[in-house]
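The structure's right below; bear with me while I get my questions together.
With one protein chain held back, the other chains of the complex are shown just where they sit.
Letters A, B and C name the chains as they come in the text, with residue numbers starting at 1 for each one.
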Amino acid sequence: MIMKASTEEKQNVVILFAGDSGDGIQLTGTQFTNTAALYGNDISTFPNFPAEIRAPQGTLPGVSGFQLHFGSTAVFTPGDFCDVLVVMNAAALKANLKSLKGGGTIIANTDGFDPKNLKLAKYPDGAQPLRDESLQNYRLIEIDVTKLTRNALSGSGLGTKETDRSKNMFVLGFVFWMYNRSLDPTIEFLKEQFRKRPELADTNEKVLRAGYAYGDTTETPMTRYEVKPAVLQPGTYRNIMGNQATAYGLIAAADRAKLTLFYGTYPITPASDILHELSKHKNFGIKTFQAEDEIAAVTSAIGASFGGNLGVTASSGPGIALKTEAIGLAVMLELPLLIINVQRGGPSTGLPTKTEQADLLQALYGRNGECPVPIVAAHSPSDCFATVYEAMRIAVEHMTPVFFLSDGYIANGAEPWSIPSADSLQPINARFAENKLQEGEKFLPYKRNEKLAREWAIPGTKGLEHRVGGIEKEAETGNISYDPDNHELMVKTRAAKVDTIANYIPKQAIDNGPETGKLLVLGWGSTYGVIKTAVSVALAEGRSVAHAHLRYLNPFPANLGELLSKYDTILIPEMNNGQLVKVIRDKYLVDAKALNKIKGIPFTAAELKNSIDEFTK
Amino acid sequence: MIMKASTEEKQNVVILFAGDSGDGIQLTGTQFTNTAALYGNDISTFPNFPAEIRAPQGTLPGVSGFQLHFGSTAVFTPGDFCDVLVVMNAAALKANLKSLKGGGTIIANTDGFDPKNLKLAKYPDGAQPLRDESLQNYRLIEIDVTKLTRNALSGSGLGTKETDRSKNMFVLGFVFWMYNRSLDPTIEFLKEQFRKRPELADTNEKVLRAGYAYGDTTETPMTRYEVKPAVLQPGTYRNIMGNQATAYGLIAAADRAKLTLFYGTYPITPASDILHELSKHKNFGIKTFQAEDEIAAVTSAIGASFGGNLGVTASSGPGIALKTEAIGLAVMLELPLLIINVQRGGPSTGLPTKTEQADLLQALYGRNGECPVPIVAAHSPSDCFATVYEAMRIAVEHMTPVFFLSDGYIANGAEPWSIPSADSLQPINARFAENKLQEGEKFLPYKRNEKLAREWAIPGTKGLEHRVGGIEKEAETGNISYDPDNHELMVKTRAAKVDTIANYIPKQAIDNGPETGKLLVLGWGSTYGVIKTAVSVALAEGRSVAHAHLRYLNPFPANLGELLSKYDTILIPEMNNGQLVKVIRDKYLVDAKALNKIKGIPFTAAELKNSIDEFTK
Amino acid sequence: MSTTTSTDKALTAKDFTSDQEVRWCPGCGDYSILKQVQTVMPELGIPRENIVFVSGIGCSSRFPYYMETYGMHSIHGRATAIASGLKATRPELSVWIVTGDGDALSIGGNHLIHLLRRNFNVNILLFNNQIYGLTKGQYSPTSPEGQVTKSTPMGVIDHPFNPLALILGASGTFIARSMDRDPVHLREILKRADKHQGTSLVEIYQNCNVFNDGAFEIFTEKASKKQETLFLEHGKPLVFGENGSKGIKLDGFTPRVVNTADVAADELWIHDERDLGKATLLVRFFDDPAKEGHLPRPFGVFYEEDRPCYETLLQEQLDEAVAQKGKGDLDALLRGKSSWTVL
Partner (left out) sequence: MSTTTSTDKALTAKDFTSDQEVRWCPGCGDYSILKQVQTVMPELGIPRENIVFVSGIGCSSRFPYYMETYGMHSIHGRATAIASGLKATRPELSVWIVTGDGDALSIGGNHLIHLLRRNFNVNILLFNNQIYGLTKGQYSPTSPEGQVTKSTPMGVIDHPFNPLALILGASGTFIARSMDRDPVHLREILKRADKHQGTSLVEIYQNCNVFNDGAFEIFTEKASKKQETLFLEHGKPLVFGENGSKGIKLDGFTPRVVNTADVAADELWIHDERDLGKATLLVRFFDDPAKEGHLPRPFGVFYEEDRPCYETLLQEQLDEAVAQKGKGDLDALLRGKSSWTVL
């Protein structure tokens, strides 16, 4: 007799899929995400790749994870802990059990817990977590995925090696069943993915359906869950990852500015995916250039900018370090240039696959001489689009290199994004110099407008032939000048040019909470979601706390000092050893407090909430 | 009839020699300096090179200058303005007249004021400064140096081209006469210099003597001056330039540490002279390596350090920018490495031959990730010796890369130096790992001592074979570790290691003035002399002001915060747009005031004094 | 700085002379090179505004300031990379890179070899003076072993590059050598460089009379020039010396100097700019002229090869993408394949 499972409603759920890097975990996670998104849930996801390319199968370093938070209410982070942990083998369980809430559910592929796998996962001899008491505080659902998958495909004529590749579809099907989701988006995806090998689309679909059916037919009574669609602002949405949103923001900026995007880069984790994405869109006239190193990457972009194109370069910390000399040149040339830093754990090679936001001071001060560069930072995966677009606007309209900061957490995370229409994007106005000179009049390449920006005088413009370079320049003419007063004037002018941007950006707003109070949590970058979550909870408890999040890190919005003065304490949480906090203390002379986590992983909302509680006691 | 010149006593005098870069100005200045030094005057000098290699003769960009301040009392700067301006041509006058005190003396080579030279110097058509009223506020001594030099050598059989090369000796001889100095040191120098061509030594000597005799025999009555020897601390002195003192400090450190110095560098102004100096002393076992670029320069030094040698690399701003990635590696490897930055005007190529101290924030923050590096800065030419020696001691004893900051002003300036004996130098104790392991015991390359420094385990040590690298390391074992808690521990440990240095350096002292009062002028680097001078004057006027000068910029001396709290106002003069001031404000939350000059040239004492007056009103 | 004399009359060398004072040492070989470049420019028939000179840092790299064209005096060693980005996006421009032996071969070595393999259609003028001029006289990667310089008081111990061998090894498609002191030859080679579709590398022996005077005297001075230099002409035998009295003949893989009188004309090595095998040997004519029985130093075009240029291939891919997928539609891109609408 088949018992019908009961259905329970939930506001939000965190699922962590984990398995071997060969198990297709990322794909499984992404499919569930897309299905949830299409269904209308709010979502936030984060993949956790192994550092090794493909560490030996079954080992702890080989574990790949994908965490997904979806809900019927607003969701801002992938979640501190998960409700459901799906593990394809023993190593996946061992590596991730600490992330499971007490009483949470474990879905385990029993085949991944044979003695060999237990040994690879470094369980002590004789230990068998599925049998002993170690999991007694959790709800354990054991499924022999391998066998069931093979059964589903018996008679297909496929070998076991090929059959086993679709194990992940079985699990996915089962989880779809648990959360009452449609299989259609995945089936469509499979068709598209295996367009050239329809037999594989069939196989995978068969297994997916088998997993779903397993839920329906299983003899153990199980609860199914219902997570209703979230109430999102009206609009058209899609699910988007940070690096993808960055690439789209660049394409959009080029499109709106009606200029060619030149993307000079050298591959590095976690920035490379921007290159991969951009190189797919050559029909937008985008020129990607994989340079021989980071120095060539940035200087080729400068060459492109000199030619009147949107020069962009991207890297992560170690690569940015190599670009610093050339960024100084761009500051002198006063050309638009966008430098993208998708931050990762440092210093040096550090933790390449982990996240950190420890390159802020490098962006601000990491060049020789007085060398100011505007900085903006994205706060979530989808926010990359608008922020990189804004960075490009500043670069072009203020004729300056600009830093755009993202990080590994944002880059690989995903969330729903309310898609703007192309027409709704703020125009980007390049001011190209035209030859309007009178007979005998000399062209002044360093003449400035009210933004202190010079004109963009590009090769091919007859009569405006001129020379630029990295030696100090005479005001207006741009000729080499060693004059002492001119140097001071130019240093101050370059600083003022950047400071002036404050007049062209929005005032800093409070994101959440009262305009004045005991505590302001001031964040930047990828801590947004977790601060938002923690502050919301604290506010719900009646605490006197607010949240402001900086997109503009240089210059700061003009009203920032005043805004800070409205709170007794400023708390600055950062995934570094305290960087923004230094700048705020220096600039506003307030005793801002640092909350730091330097573990290569984001804050949990609970950690932040604890700190908020401390300061609002 | 020959009139005897009268003699007047002076406490100190500033002479500025100026002429074409081909005129031998630097040599003239250096000879006067050495003679004054040997005589016992306190001195301070500064050369002012043209930016161009050898700009066209007679033009303004081609002017080379050498300023010399000597006195019978302590002398701390080359002087704000000069008493005597020696000009070999019109361009030299035009470029330097603004540096001459009202009523000062001009010694002009009339031959350099012919129409051609006037035109090259861009004097308006028809203008003749030696004839018109433009110099009426000065005492003008005109000498037809060219003619007199030729006369002196008539019959020597030399052509005019060769004769004219010793014009500078005529002027030098005359100035020696004016200041009543012995010709012997110069004659000895000439003999040594032209060892292989004694006829040239003779020629030059002849002209030198002719110049001196010209003073004795001239028909215009002239005043001669007497500047008595200064009262210096007992000791043996020599005159020394900053880059030379840096080179000597390195040689001394290697000698005392009994290690091989490896100097990996790539030429750049104004750091190259350190390379030139070191490469002369191969008999000290010093290995200089002119690398293909700055990245190879620093990484080759890291390789040498890994092998148990004193790895040193040097550059100026743009080259330091290129080294930042590798410095991060050295931070991870925890090996001794010295990075010398002889700062110049920035940003980018900037003003290569001018001075600036705008790379402090780069040294402090200019790397990806949390990447702390200790920083020390020299405050005068001779101080380079002790400070670079100290930098090396810190690097070796604390097992860390260290920044040593100098600048173009210090590098090329000169002053008397009380020569230490080799024995008096503080020992430098390298702590090499020895194999004391028990059977089966594993070597722990990242085990630390009370300084948090690890041991230096170098190749060739049997049984200590191990691997290091730039990926985050497990505490103690040094194995690769992606563990979140370990990463935080290591970031904090590396920071603590640098902070701990504060326990091994002297407390910050007040250099001049009371321990508490209205104003503290806090300086670092090459502003020392000018602050000293200005504060001395202000103190003499009874103002409530003191001067402290930082050698240690990271970490700060432990008592700095307390020391700052003893004054109403902290004034921080810097030859940049405000860098140390940012760090002090952030760290001690005091409203320190910035006084900035960004002109590629030092503050004058008068400028500083003005500011002191403002703040002690 | 440019003035608005934009009438379309034929340009002259003067039209390519900027208003900036030239600031090399008097007597520097750079003056002659500047003059030849300014002289050749009008003959190329390229509108002045479409010409860009990009340089790194060094005495030689001051060059762009003196040219009345667009120009960039960039940072040390990176002119090649900057030019790559410029050419990739503006293929219609005539891009000239001016660089020194330090700029191109020391700090800039990597960008140089990568530019060569990518074969951007640009011209590189490598001013080789075997010294770092601007920084006042340290040795460079082309300074001969044993040379005493500021940084090598006991003589250079680094084995120098053979620049053209390196460049050929990096798949250069146009390789030539000339000298500051032979204006006619230099102008000829500059024109050839301009004509070549792909990266043209012209090594120019340049005298630094302040820090390395006479480094190439033996090749440039009348007394020795005929004996020591070998001017290459396509299709002609390799002959040199007074009245072409000497020639080169191959003995296996070993080139030997012979008296032309002693051998039949067709036994001599016939220069073929298109023969990679010959070029690989020819760039190895790099003997120390002090060595007994040394080979003469060749000047002229060593090698030329037709190979598609990077910027052309790049544009072709873009065109192909448009042909396949249509011109990019931003709204369609942003919407993607699985969007949903909340009302």
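As a working rule, a residue touches a chain if its C-beta (ideal position, glycine included) is under 8 Å from a C-beta of that chain, and two chains touch if they have at least 3 such contacts.
Values in this document were obtained by computation on a predicted structure and should not be read as measured data.
J.: Quick one: which shown chains sit in contact with the chain that's not drawn?
T.: A, B, C
J.: Given the contact definition stated above, which residue among A:Q57, A:T236, A:S418 or A:T604 touches the chain not shown here?
T.: Residue touching the absent chain, from the options given: A:Q57.
J.: Of the residues listed, C:A83, C:I97 or C:L168, which one is in contact with the missing chain?
T.: Of the candidates C:A83, C:I97 or C:L168, C:L168 is in touch with the missing chain.
J.: Which candidate, B:A291, B:L452 or B:L519, sits in contact with the chain we can't see?
T.: Checking each option in B:A291, B:L452 or B:L519, the one touching the absent chain turns out to be B:A291.
J.: Sort through B:L68, B:L120 or B:A252 and give me the one touching the missing partner chain.
T.: Touches the omitted chain: B:A252.
J.: One chain is left out of this view; which of B:E8, B:D125 or B:E441 touches it in the full complex?
T.: Of all options in B:E8, B:D125 or B:E441, contact with the hidden chain holds for B:E441.
J.: Of the residues in chain A, which ones touch the absent chain?
T.: So the residues of chain A touching the unseen chain are 52-57, 59, 61, 266-269, 272, 275-276, 279-280, 282, 288, 290, 292-294, 318, 348-349.
J.: Considering the whole complex, not just the chains shown, which residues of chain C touch the missing one?
T.: 106-110, 113-114, 117-119, 141, 154-155, 157-162, 165-171, 252-254, 275-278, 280-281, 284, 307, 310, 313-314, 317, 320-321
J.: Even though one chain is hidden, which residues of chain B still touch it in the full complex?
T.: 34, 37-38, 40, 185, 192, 232-239, 248, 251-252, 255, 260, 262, 264, 281-287, 289, 291-293, 295-296, 299-309, 311, 325-326, 328-329, 333, 419-422, 435, 437-443, 459-471, 477-480
Throughout what follows, only the chains that are shown with their structure count from here on.
J.: For chain B and chain C, let me know how many angstrom lie between their CA-based centres, rounded off.
T.: Result: the chain centres lie 39 Å from each other.
J.: Using the average of all C-alpha atoms in each chain as its centre, how far is it in Å between chain A and chain B?
T.: Distance between chain centres: 47 Å.
J.: List the centre-to-centre spacing of chain A and chain C in whole Å, with centres computed as mean CA coordinates.
T.: The mean C-alpha positions of chain A and chain C differ by 44 Å.
J.: Counting only residues that touch at least 2 other chains, which ones in chain B make the list?
T.: In chain B, 61, 318, 348-349 touch at least two other chains.
J.: Mind pulling the residue numbers of chain C that touch at least two other chains?
T.: 57, 75
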